[in-house]
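Sending over a structure as structure tokens; questions will come in a sec.
Just one protein chain is left out here, and the rest sit where they should.
Letters A and B mark the chains in the order given here, with residues in each chain numbered from 1 onward.
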Amino acid sequence: MIKECFDNVRKNVPLVHNITNYVTVNDVANIILACGASPIMSDEPEDVSDITSICGGLNINIGTLNKNSIEAMIIAGKKSNELGHVVLLDPVGAGASKLRTDTALRVAREIKLDVIRGNISEIKTIANGSGTTKGVDADVEDAVTEDNLNDAVKFIKDLSKRLNVIIAITGAIDLVSDGDKCYIIRNGLPQMGAITGTGCQLSGLMTAFLIANKNNKLEAAAAAVCAMGAAGEIGYSYMQKGDGNSTYRNRIIDAIYNMDGEILSKYAKYEIR
Amino acid sequence: MIKECFDNVRKNVPLVHNITNYVTVNDVANIILACGASPIMSDEPEDVSDITSICGGLNINIGTLNKNSIEAMIIAGKKSNELGHVVLLDPVGAGASKLRTDTALRVAREIKLDVIRGNISEIKTIANGSGTTKGVDADVEDAVTEDNLNDAVKFIKDLSKRLNVIIAITGAIDLVSDGDKCYIIRNGLPQMGAITGTGCQLSGLMTAFLIANKNNKLEAAAAAVCAMGAAGEIGYSYMQKGDGNSTYRNRIIDAIYNMDGEILSKYAKYEIR
Partner (left out) sequence: MIKECFDNVRKNVPLVHNITNYVTVNDVANIILACGASPIMSDEPEDVSDITSICGGLNINIGTLNKNSIEAMIIAGKKSNELGHVVLLDPVGAGASKLRTDTALRVAREIKLDVIRGNISEIKTIANGSGTTKGVDADVEDAVTEDNLNDAVKFIKDLSKRLNVIIAITGAIDLVSDGDKCYIIRNGLPQMGAITGTGCQLSGLMTAFLIANKNNKLEAAAAAVCAMGAAGEIGYSYMQKGDGNSTYRNRIIDAIYNMDGEILSKYAKYEIR
């Protein structure tokens, strides 16, 4: 299934509407193009309804939210719901500020989401309705490890069931669950954490995968996580003396550009519980 | 003439005011620096009048427009007109939303433009006063091909005459016309379409070329199109195993950095009708 999920993206060329932060937006656009999809960015309340209507899905990322873009998220989200489009929320920094926490909760409340993708601290904030994350990166004490894996799987399944949404928690070990099944994914490298926006990029990529696989959303979300991790592994294999996080960023996007379903299925390392 | 157009940029170091989208702005700034010019970005209505006054020309790109930046476009455009500066419009996504179509038409109506540069779908939207483009990329059925080239040349000449502005339509075959003559340019590679913002970059580059060649705007616009296409060809010749669209993006800007009039004139592939 993982293989078909990627191949469907290249076949269908989904159009992805992104309301996303200005820090990582260029990389998000390029990774969406790299996987064979097409990105549009628009965050003006008067513009988003038209734009989202011509797309197949919406990627909402609150990384550099402002009052204008929050309004745009709600308008675009409701329009997407009306049209039966896929909607993904990336609650960047939920728990780090009241506005971010409130906005993530508001989007989750007012819009029917298909997927929420974040790091463990952001997802815990959404689970608890409040939080105290230490920035936009996950707190070390929250990390999903082999030791607390059973608890983490139970946590994500319960939360997914309660919120009726697919949840993807990414970190050293990635979890993707629809409440029933949980993908446990062990792709990727710790060096990816030294690049800004690998999470944002994954959210864009995942939205493209979801649009191209609307009848198979759980697998699509898991396939996108595997693809991003595999790209991290493939990209790293091309690193040379003197290369660092900036070149690594390019190599990861390049790896998605050169990837297809067959390569992905060779690299994907996951189990289902 | 193509050769001199580029050499004049390196000689005159034009200062380019850009009101542009936040998706591709970094690449626009770097390609303007790469060609020997200097970029400034400013989109706050209270700031743009002063900023545009110290520049030689203005590049208006509506890619992530908002109400604030639209106001800034009008203010900066009128100030540029007052000062006799070059003004270029890149109507990103015209046809994809009412706000974008209306803004492109409004800018074209209220500001004396020197050049409008877009893809064929965006330019058709401007020609018709409305449109239904499928995002920020051109619709396949609109594409300029060898088969419909005569019609396309007639279309661009007529539109250029009617609007009294140089028009540049870029795609697999590029057209640049002032209503009288039409450059037909066959530089570039299809792989450039997998990079976000090659169009935006070209608009920035072209504004620099226009400023440095104010008495020769048609050739300057055509030279910029040739330069971007040549950079795509040169950049691609440096691609190695594992490279993809993100590295290709860097290589294109690098190719402009290493280009001069002589190299450009060797690569430029065009005819005039």
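Throughout what follows, contacts are C-beta pairs under 8 Å (C-beta built on N, C-alpha and C of every residue); 3 or more make two chains touch, one makes a residue touch a chain.
Everything numeric in this text was worked out from a predicted model, so none of it was measured.
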item	value
Listed residues B:44, B:82 or B:262, member touching the removed chain	B:44
Residues from chain A at the interface with the omitted partner, ascending	21-24, 26-27, 63-67, 93, 96-100, 134-137, 194-197, 241-247, 249-250
Contacts of chain B with the absent chain, listed as residue ranges	15, 22, 25-27, 29-30, 33-34, 38-44, 46-47, 50-51, 54-55, 68, 234-235, 237-238, 249-258
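We adopt the following convention: only the chains that are shown with their structure count from here on.
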item	value
Cα-superposition angle relating the copies chain B and chain A, to nearest 5°	120
Separation of chain A from chain B, taking each centre as the mean of its C-alpha atoms, in whole Å	33
